Every structure is written in structure tokens, then in C-alpha cells.
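Take a look at the structure set out below.
Excluded from the complex is one protein chain; the other protein chains are retained at their positions.
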Amino acid sequence: MSASSSPEPVVTINGTAYPYEPGDTVIRVAHRHGIDVPHYCYHPSMSPAGNCRICMVEVVGSPRPQIACKMACFPGLSVNTDSDLAHEARADTMQMLLVNHPLDCPICDQAGECHLQDYSYQLGSGRAVTSTPKTKLPKNQPFGEQIVYDAERCIKCTLCVRFCEEITDTNELSMGQRSDHEQVIMTSAGEFTTRYSMNIVDLCPVGALTSRDFRFRSRLWFMDFVPSVCTGCARGCNVTVGARMGKVLRLEPRENQDVNQWWMCDAGRLGYKHANSATRLGVPAVRDASGAWREATFEQAIQAASAALAEHRHEERPGHVLLDGGATLEEMWVARQLAAALGGEARFAAHVGDDGDEFLVVNEKGANARGAEALGLARVKNAADAGAAVLVIERDEHVPADLRAASGAVVAFVTDASHVPDSVRVAFPFGSFAERDGWLVNVGGRVQRLLGTGEAGPSAVQPFQAVAQEILLDLDAGHDVLDDAALETRLRAAPGLADLVWPPASREPAEVSS
Amino acid sequence: MSAKVKTVHRTPSTFLERLYVPSVLKGLGITFRRMFQRKVTMQFPEERWEVREGYRGAPVLVKDDEGRPKCVACSLCEYVCPPKAIYIVPEEVDDASRAHIERGPAVFNINMLRCIFCGLCEEACPEEAIFMSKEYALWGASRAELIHDKETLYELGGIRAGGIKKWKGK
Amino acid sequence: MAAKTPKRYPETKVLSRNFDVDKAWTFDVARQRGAYRSLEKALGSMTPDQVIDEVKTSRLRGRGGAGFPTGVKWSFVPKQTDKTKYICLNADESEPGTFKDRYLMELDPHLVIEGCLITAYAVGASMVYIYVRGEYPLSIERLWGAIEEARKEGFVGKKIAGRDFHCDVVVHSGAGAYICGEETALLESLEGKRGHPRIKPPFPAVEGAFASPTVINNVETLAHVPWIIENGGAAFAKQGIPPDPADPRSVGSSGTKLMGVSGDVQKPGVWEFEFGITLRQMIEDYAGGALEGRTIKAVIPGGLSMPVLTGDELDVKMGFDDLKAAGSGLGTACAIVMDDTCDMVQACENIAHFFADESCGQCTPCREGCHWMEKIFHRFDAGQGTRSDLDLLENLFRQIEGRTICALADAAVWPLRSIVRKFRHEFVAKMSPDEQRAEAEARSARQPAGVK
Partner (left out) sequence: MNPRAPAAEPKDVAPRAPAVVPASFPPAELKATCEKILARYPTKMAALLPILHEAQAFGGGWVSPELEAGVAAYLDLSPAHVHGVLTFYSMYNTKPAGRHELWVCRTLSCWRRGAPELRAKALDKAGCTRTGEVGEDGRFLVKDMECLGLCEQAPAIWLDGVAHANVTPEGLEQLMDGCE
């Protein structure tokens, strides 16, 4: 090993020397280098509590195992994370944690992503050594409106308490009682003042804190999870979308130190409901001569839309395309071309709130408003400017009823059938954020990938960019139809977009093609 | 076509066989003989077979001694079911007397047209709530009737007394 | 039977010199008996470093249980710092069987305050917090009274004894938690939080109360300081048990110690001795020995959290190293005696209940393990214990000891493990006949052939 000759300080883990920075703890260095050290109460964003005792490692020369989450590195320190002593210490801790645990995994929603399950499988002895009656503690206690606390499942790691103390500084939670009756307690008002409360559900390594919203909705192993981006506001928090059988069931934050660290706000987390609306438009619809809607195939609808738009072009009405501020760059790009063919321009509309804070929530609610501006799309603020031939709407709040009605559009791409204004003659289903693929630019100018899951939404929705390019072909025979990979290449090089922070290209070519 | 054709030689019937009378008489003889033997036909559905232990009939849901549903909608049977015959929608159960059981099925369907009677659901159930019954006569006037819903399953299952035994000694 | 009176080990009244004096807790009586002389001497003629050196010379060791050399502890406090330094007097005397500090605080509070002030001078602290457990209202009352009197006479507050030394003294009342006797839990409690011990390092001497350097000492420890200043560290070091010359790291047990006895004895009480009296001398000569017609079965020599000694092991000197060598520990030097009528299984249940109840709930092994042990002892008491339960207990002891932030879990394990090992037969006697037979067979199998 280069331990002795190296100028920078090193710590030896499992016989290999790793460099560390002043103030590093053993667990940080280990995790940085991909060495697994199990942990419950440790979180990289918070002060170490050192109370779960599962991260114990062997310190060479010490007869007793030490906790890695609080052990500061010093030159010459040598630890083993994989020795008999470390394994024994962890198995012992698992045994202690399970002695009063209700073991109600069939009922518990954490089953499948529970660290108690994982670690007892990996580290535990797999054998019950006692049939001692378990301590009874309160169950099913509401913590605010969205969270349910079960003190019996709780392992008292205090992550939730520390989150409210150290991250949000709102102190709604504390530990109460003592000894084996210790439990998390809430303020007597029983309400969270923080808008980030539901992060404690993700933080909870066991099933003690569960979300009222997701509770009992589905087993995790039936669900499909995709890494995506929250479209609740322009922050673009990285999330994991979980869906099953046509419904989005859960959004959970995904770590991204440049955007949202580990967190997301409650509003964003619960802002998926429109994707599960009972009035989702599932198939294209065309208004017949009597004005009644009838279902159509995409081919029929595209023909009808082309005809309606060609007619629209002849009348001297604005041939604009009005987009939802949450539309992707691809959709905006194609909308711009469609608008050009109609003799108008692409514009966007997005809600601006007044609830921004210094943490994650921003006032701009259009998830891609920054991208729209970079593409040169004008912003429609009031009904007087709303005139358009084509509408593309995902969320009601971005293109509200007055804008829709004032647009006089003849073709609409909508997520929800109730969003179709009276003037529209052809309506296409538009995917929600959970069903579309594309790039969004967040408020900081970072381009992030929105990724759809096949498990959410109606099954037959076709992407806007594919449908719109078909219409374009009908309107303007010389148009080249681009697949998403080709679109991405153009977007990356486009003026206004090329300077933004793009992730490396990862898209497999021709994922979506017309 | 290059398939080979194999010609099968058939023995021609004899004269007696072509008459059919001896065969008819032979058959009548069997019928007469049976008239004096023990009857084996059962008057189904009034009469039923005695089903042996271990028989895997229709899967059913059971209730405990006090008539409370045992199923907690953990969905393990749904997961394990090879033909995907089980469909469960869980819901929260608000029963203060059993605060530790917070969950039960809102919908529990077993599609008996799909069920292959493998018994894996019974094997997987951690709560001993689903059993392979001895019910073998399943019928319905429509396909929909053969999708057993929660009520049907509980009715078929009835009450199964005694605590959970399968984890003893584990 | 004519009692032959053996030569009694003498009491040495240093700390307890005012215990028998009427109203010694008032300033006038205390002053007359020499209170604050040492403080005046230290302030007038010694530098802070000289005070620390004198205490180091005395080899005074902490009287709270751990026995850490006091002078060394003080020298860890950084000299140069912008922060206010604090003295925390640990008067949260929650260790069962221990009541010596109560005597000091109730009968000679001025001595306690003087010790604190000299310490404050030595380390440069300007604030003394006396953390008294809430169960000692009289101590709190007497200390407050003494502080106010001393303030009036110019010994507390600004310009103490007319010198350029300012230090205030405040009594802080606890509210019933054993864990707050642990120094970092005490600090948390002082700061108005739940008494959850902190992870060390940082040690309180560097980052203690209100994130400032803090010296935490037991009442008795600091009560020794005035005498040391007055008579010199060397005089103090001459008393008691000298260091073992064979062991260069040995500090010995210097000075005197308030020692007590409670439980099944005729005359429970507290006395002051130089280190070196044996446990048996103390129990028999001073505490009057076992009750009429009974014999002593087991003794925990210091508080509740030390391993027990059986009735045959009492000829051990009361001293830090001697008791350690005997497989126990000095602890607070207040012994709890259990006689032959004591059911050791129930004693274990009682002890385990105490630690289970007083565990702060922070670390997993202690929170879960102490209650688990209590439940197992309960099972034994109900006649449902098995031999495998004894193995399980041994396993639990191993799993709990040394796996937690503070020493409470260790303190729970030590007495229980020693009882289970030394009185295994009592546990076996409570098992079912089948289990007892199996134990007897295993026993005879372990014995070499021919040995009965």
C-alpha cells in the first residue's frame, strides 16, 4: 500500500488505503469508495446520532467494535467492515432491533424497501431466539395530515426528528418518553409548518412513518419505477415515479446534489393527481358534423386535424401553438415548426405562484418555462394574447379555462377531456409528466430528463411530437420527420440551449419514431 | 410435397360382425348383469364424493374464531400466483379493537377460469387466510360468475379456528 | 458469646469534619470552622497552574465512579479561549445505594461551594452550575442558602474575597433521571434537553456545557480540593493506598473517601475512611454486620452498577485498583448488602428493572436489551426459565456491554452477569424438574470422573 509514502492522509479500510479529507468519518470514506457499511440513523446531510449501532466496524487493535458514522478518520486508522467482529456486532444489533419489532411485514407498506428486512436478511441470524412478549406502543398516530406514525415499528433512529431540526429548522418533532417506551412525538398542535414534511417518510428506514397518500395503495414489487423529474415547479427536483396499472401512485425524491439534494416538497410529491384523473382523454376524438364527439383512430384524427388546420390557415386567424409550460423541449421544438407552418408562432403559458422559498420551491411553476424562453417562445399571460390554432395542455393551472376559451383553437392536445374548449374540433390525448419522454430546463438552467413509464396513464397515447409531425407532413409535404434521438441532437446544438448544462447523452437512438 | 404416405391395412369385418346382432346381445348381457350389481352412480349434487385429505379444490378465504377476516391484503398470493388469477386492492381497515391490523382487502378476486389449483397461494399466505378447499364443483352461467369475489370466497371458506401455526419453530 | 472487639479501622474526618457540628450549613458556623480559607489562600498566593499542580500531586481521583485523575482532567481545559468556561458539579447522585453527596450538600454546603470556586479559579471558569437531582430538595435549599450567604460575604459573585476573580454559582435542579449522572447527559439536561448522553469525543473539557470548555466533577471530588489546597497535595497523597510500584501506570487510591453501607445490615450509614479499609471491616465494624440470625450472601461494593462480591469475598480493600483486581469495582464506594434471605433471581429482576427504566432509550442495545433481560429474569422468577435462557442471558451481556454511547449499559451488565455466574444454582433451582435434571447431568459431565 502507498499508505506511508502518500502525502495526503489515508485511512485503511479492509486492508486498502483510501484518502480522506479533514473531518471525514469512516462511513463517509467507505461509502465514497463503494464499500457497504449498513446504517439506519446515519444520513449524509445530518449530524451523526450514533444510536442505531448497526454501522459498527472493527477497529484494528481495539477489542470492541466502533460505530463508523461518528468515528473520525485519523492517520494510521485501520478498520475492517467485513470481519467476524463487525458481522457479529451487526447481527447482535439486528437481534436487539427485532426483539420488540411487531414483524407485521404483511401489513406494513415499507415491506420491499425496508432496511430492517434488508439487513436482517443480509446480517441477521435468521433465527428467533426468544418468544418474549413485545412492548406495546401507540400505532397509527397521525403526524399532520399526510403522515402516519407507528411507534412499534420505529427503531428510534431520530432521522425524522433531526430532519425537522437540522434541515427545515421547524422542530415539529421530538423524541418523547424514555427507555423502551421512547417514541417520536409531535407538537401538541399536530401540524407541520414545514412544506417538506413528507421527506421524513422517505428518510424512515423502516415502516414507522408512512404516507397517508400512498398507504395500502400497492405493493412495491408490483410497481414500475422510473427516474424522472418533478414538474410541480421549475425547480425540477429529481424524483422516482412509481406507477401501476395505469395510475401514478407515488413520487419520491431522488438524490441530486445540484438540484434538490435528497428532498422534495409535499406539494410536488402530491402533485401527480391529474395523471390519474377519471376524465383522462384516452383516445383521439373528432367532432362530427352535428358537433358531437366521436372516438377516432390516430390516423383519422390526424387527417381531421390536418384538414381543420388547413382550413384555419385560410381564414386569417392567428396560427399560433399555445403550449403548457411543462411541455418538453422536443414538444416545444416541434410546436415551433407546426406554428411556422400555420403562419404563427409557438407560445407558452405557465402559472406563477407566490409561495417560493429559499429551499426548493420556486414561484415559477412551468417546469420548462426556462427552456421555453431559451427556445424563444413568448409567454402568454392573459386571455387577450391567447389566440391560437393548437393547444397543448397538461395541467389546468398552466393553461386555465379563460385562456383555453379565448384561444379559439381548433386542435387540442389535452391530458384531461374536461380541458377541451368548445372551439376545438379534434382532440388528441396528451400524456402526463409520467408518460412522456423529453428534456426540461429547470430554473437554474440545468437540462434534465423527463422519463415516462409504460405503467401510467391510458395505454394508447402517442407522443405529441410524433402526431404533430404527421400533421406537419400533411400540411407541408417537405417536412422531415425526426425521431427523438434526432430531435435531441438538434436541441443540444440549438442556439439558446447549447449553453445550458446538459447531462451526457444517454438516450438510445430511435426510442420513439413516427 | 415430399411427405411420405403410409398405407394402413385394415382387416375387413366378418359376416357376423356385419350383422351387429351378436354385439347387441353381448352389450345387453352386460347391461343385465349390471342390473344386479351394486350401483356406483352418485346423485350429484345431493350426493358427493368424500374428498381425501390434501385435495386441492377451489382456493377460499377464511375467517378466525370470532368471525373476523384473516386476510390483510399483503398481496403475496397475488404475487406468487402463476396464472395471475388473483387480483387484490388493499384498503385501510379502521378497527380500534384490532389496531395492529390496519389493512384488509377492498377487492379480492380469484379468477377460477385461470386458477390452476396449484396451492401456491396457500403456501405463500403469512396469515393463514387462504386455503385450498375441497370444493371441486365450480360452475357459472357466465365467465363473470366464475370470478370469485371477496364475499364468495369468505362464504366458501367459513371459519378456521386456531392461531397461526406455520411459523412455529421457525 | 463474648464479643471480642477487634481493632477498628479508624474513621478519618476530612470531608465529614463538620457533619456533627450543629448548623454547620450556615456561613457563620462554617466560616468559624475554616470555610473559604483555602479559597483565600489559592486566590491570594497561588496561580491557577499551581492549584492544578497541587491537585495533580495529590493524585486525587474522581469520586463519582470512574476514578479518573482530577488534576489531569482539569489540565485538558484549553487555556486560551474566548468562550466562557464552566464548572459543572455533578450532584445528580442517582446511583442506587449512594447517598454520600447528600450528606455533604445538606451538612456542609459551604465546603462544596468552596471546592467549586477553587476549581473555577484553577481552570479560569466564571460560572459554576451545581446540578442537583430533583429528589434532594433539602440539598437544593441548603446550597441556595449557602450561596446567598456567601454572596453576601463576598465569596460568590464579583471580586471574590476582594481579588480580581469573578464567579457565580447556580444550583440547577434535575427532574428524576438516573442517566443525568452521566456527564454528557448531565450537560444536555443542563441545557434544557432530554438527558441523552453525547458521543465522545469531543470531551466536555473541550466542548461541554453550551459548547464551551467545561469541567464536570463529582461533589465529593471537589469537596476534597479545599483540604488539598490547605494542606498540600503531598499530604493528601500520603493517605490511602499508594500506587503499585510495579505498575508505572498505577495511580493508587489516595486520600479519604466517604463510604456507605445500605441494605441488609444492622446500622446502615456513611463514614469517612482512608482508602484501605476492607469491605468486611466496614460492614461488620461500622454497619453492624448482618441482621440478627442472618448471613451475608452478596455485596455490591459501590452503587448498583458494579459486579457483586459474595459473602466470602469481602476481605478486599476498598480502593480503586484493589476492587478491580477482585473482579468488581469501587464505584461510589457505597455498598449494598444482600443477606441469605435475598432471592438472587428477584434481585436480578429488580436491578434489571432499574436499568431498563432508566435507560435513556437512545442506543439500540441498551434500550431493547435491558428490558429483554428484565423479562427473562421475570420468566425465571415465574419458574419458566430454562438452561438455554441462561445461555441467552450470557449472550445478551456480551451483546450489550461496550456497544453503546455511554456506560449505562455496561453498568447494567456488570452486576447482572456477576450474579448470574456466581449464583447460577439459584436460577437452576427455579427451573422445571426436567431442566434441573439436564443441568445436573451437564454438571456431572463437566466434572472429572471420581470427583463429587
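Every chain is named by a letter (A, B and C) in the order it is written, and numbering of its residues begins at 1.
Just so it is clear, a residue touches a chain if its C-beta (ideal position, glycine included) is under 8 Å from a C-beta of that chain, and two chains touch if they have at least 3 such contacts.
Quantities reported herein were computed from a predicted structural model and do not represent experimental measurements.
Within the full complex, the chain left out of the display is in contact with A, C. Checked against the full complex, the candidates C:G269, C:G311 or C:G327 give a single residue touching the omitted chain, namely C:G269. Within the full complex, the residue among C:P48, C:G67, C:P96 or C:P301 touching the omitted chain is C:P96. Touching the missing chain, out of C:A177, C:I199 or C:I376, is residue C:A177. Looking at C:V251, C:A347, C:C366 or C:A412, the residue that reaches the missing chain in the full complex is C:A347. Those residues of chain C that touch the chain absent from the view are 11, 16, 19-20, 84, 93-99, 102-103, 106-107, 133-138, 170, 172-178, 189-195, 210, 260-264, 267-271, 286, 300, 304, 334, 336, 338, 342, 347, 350-351, 353-354, 357-358, 360. Think of the hidden chain as still there; on chain A it touches residues 170-178, 185-189.
The definition used in the following text is that only the chains that are shown with their structure count from here on.
Relative to the centroid of every protein C-alpha atom shown, the closest chain centre, again from C-alpha atoms, is found for A. For the pair chain A and chain B, the distance between mean C-alpha positions equals 44 Å. In terms of their C-alpha centroids, the spacing between chain A and chain C amounts to 55 Å. Rounded to whole angstrom, the centroid-to-centroid distance between chain B and chain C, based on C-alpha atoms, equals 73 Å. By the touch rule above, chain A contacts chain C in their complex via residues 48-54, 56, 64-65, 70, 72, 89, 92-93, 95-97, 99-100, 129-130, 132-133, 135, 155-156, 174-175, 177-182. Interface residues of chain A facing chain B in the complex, by the touch rule stated above, are 102, 104-107, 111, 128, 139-140, 152, 215-219, 221-222. Chain C contributes residues 177, 194, 196, 199, 201, 356-365, 367-372, 375-376, 379, 392, 395, 398-399, 402-405 to its touches with chain A in the complex.
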